[in-house]
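Pasting in a structure now, in structure tokens, and then I'll have a few things to ask.
All protein chains but one are shown in place.
Coming up: chain A.
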Amino acid sequence: MKSEPNTPGQEVPVSAPVMVDLRLSVNRDSYPITVDTRETLLDTLRERLDLTGAKKGCDHGQCGACTVLVDGRRMKACLALTVTLDDREITTVEGLADGDTPHPLQAAFIENDAFQCGYCTPGQLCSAVGMLAEASAGWPSSVTADVTGEPRLDDEEIRERMSGNLCRCGAYVNIVAAIGQVAR
């Protein structure tokens, strides 16, 4: 990875943006790109790569609308600096479907009417994909009665594990139902 020289005594002026060349892998496509070190993954996806599925809600890591998968794990794209992700595989909501066939969670969200305005949905979907993988791997949660045992993914578990995704329309009941349908 190339970056600006930062030898002592030769610092770039603090006012000048620091640009870095890197290769970003998103939905199995590779993008050579020059980014400002301040750029978050969310801004890179939306403003540079025209992948506008991930949404900017709070921009503070609190709402989950920007959730994407990084090496299969759900993360908040608004808190991830793009410059740190050059060798990671990123999956956004645009990469969940298999061609024209929706991902099972996408199909379940439609079937269960698991949204109203839809703004939080891409984040809900990516978060649910990551969450189901975590549960399959046996990860406990804060509501798992015995952290040494195997968790059972009931509605209470789904609600706790999805607490990083807010829905201002309040479609939670149907979101939990859609995820539960895929989990069981």
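Following the convention adopted for this analysis, contacts are C-beta pairs under 8 Å (C-beta built on N, C-alpha and C of every residue); 3 or more make two chains touch, one makes a residue touch a chain; residues count from 1.
Here, contacts and distances are computed from a predicted model.
This figure omits one chain of the complex; the name its UniProt record holds, of "Xanthine dehydrogenase YagS FAD-binding subunit", "Small basic protein", "Formate hydrogenlyase" or "Biotin-independent malonate decarboxylase subunit gamma", is "Xanthine dehydrogenase YagS FAD-binding subunit". Although one chain is hidden here, its contacts on chain A can still be listed: residues 1, 3-4, 6, 8, 11-12, 14-18, 20, 36-38, 40, 59-62, 64, 67, 73-76, 79-81, 83-84, 127, 130-131, 134, 137-142, 144, 147-148, 159-165.
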